[in-house]
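Encoded as structure tokens, here's the structure I'll be asking about.
Shown here: the complex without one of its protein chains, the others still in place.
And then chain A:
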């Protein structure tokens, strides 16, 4: 069969790949087909980081080089077409067979014990190193921790690795030749959209929205693929046959964040990293949620559009987006339609989305007047944990009276859902202890959560109320408490302010 080859840059060298299933993971390809065994499999679900590699791609009008870490275990090979992949083996080559400063710092700080997670940590640190070295900035301790939340280490307790994240800048700088990578990627650029096929399964990577819509109507059974952070698990863990894949990551129009007419329009292929960065400008209150949303490699690959379109009852972006009054833009052969995000979710994993439609964008209003807004999640671990409960609260106060409240929760029902009774109980009332009491009573009527491995129904009920109480304490007119008094993670609020 004639098919396009997947063309990528592996550790600086162009490589053509054919003869593998479109769902072959980058990790399997590296280890089995290329013998590059430095990248490890720890979980095959994007949760341990032992397989972390760095990907480079051309971005924007100027084709600048963007580098970011991803989990190789949940990246399908054809999605890397036209991109650069760097594995741990590259670093020593870059340093002319000496250890790279990142690696040397890890040795100096005794940052490895069993060593199995180490290449993943090295690559996460190298990603940070590349971000800092060109302009001479140095990350503070908080940023280093944040960079490493997707890498699990069972031996060290992290302290020496975090220290290595600082010490790596003390060695003579070893800057990546970004221009060479960029030039090589320009040479790889193909003139036509990729149509990769193997054994009857296709991987389409259209370039334009029109082509995407057209392909979607021709292949309504195909699986729409964006960041692969969820669909990768369907394949690795559930052995699902995903059929043909329709990849939206090459559609230019879906990669954009545009602010116009008081709305932030986030294209469906915009990564969670970029989406949160854009959302945190008008809504710095999202900083803690951003920090706790998955991990850098997952946020770099995964998309906000995918999180929304997937519609998991515990997806962490939806309560906040619903509270902010976000709309989802759906596009099919008949054109576009917009609907409030909460209306998009019909039932457990069921959405108002026809087989020939795709999610094109999420539009979030940027409120002009002072919106009191918060969104928090609760989980057993701070970093990269699926929430037991995720709540979001938005309202305005006019002379101490609540106006237009929007409250939504994840983890409390089969879909992310608004707390309509609670909203009704506070709308138009003074924001005081009595109103809170009424709100808490209403909240108990709004949801009937379940017990599972993350929490009991009782805990979900109690803490949904606790989050509402916390929101009240922080936003009440009389003597509001600041974050330092209400939240153990308040220090991380500064995250949103980081470059």
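What we mean here is this: a residue touches a chain if its C-beta (ideal position, glycine included) is under 8 Å from a C-beta of that chain, and two chains touch if they have at least 3 such contacts; residues count from 1.
Operating definition for what follows: contacts and distances are computed from a predicted model.
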Protein name (UniProt record) of the chain left out of view, among "Xanthine dehydrogenase molybdopterin binding subunit", "Cytochrome bd-I ubiquinol oxidase subunit 2 apoprotein", "cysteine desulfurase" or "2-oxoglutarate ferredoxin oxidoreductase subunit alpha": "Xanthine dehydrogenase molybdopterin binding subunit"
Options A:174, A:271 or A:384, residue touching the unrepresented chain: A:384
Residue among A:8, A:26, A:67 or A:122 touching the omitted chain: A:122
Of A:64, A:338 or A:456, the residue in touch with the unshown chain: A:456
Contact set of chain A toward the excluded chain (per top definition): 28, 31, 35-45, 47-48, 50, 87-89, 91-92, 99, 102-104, 106-108, 110-119, 122, 141, 145-146, 148-149, 151-163, 236-237, 239, 378-386, 388, 452-456, 459, 462-463, 466-467, 469-470, 473, 481, 485-489
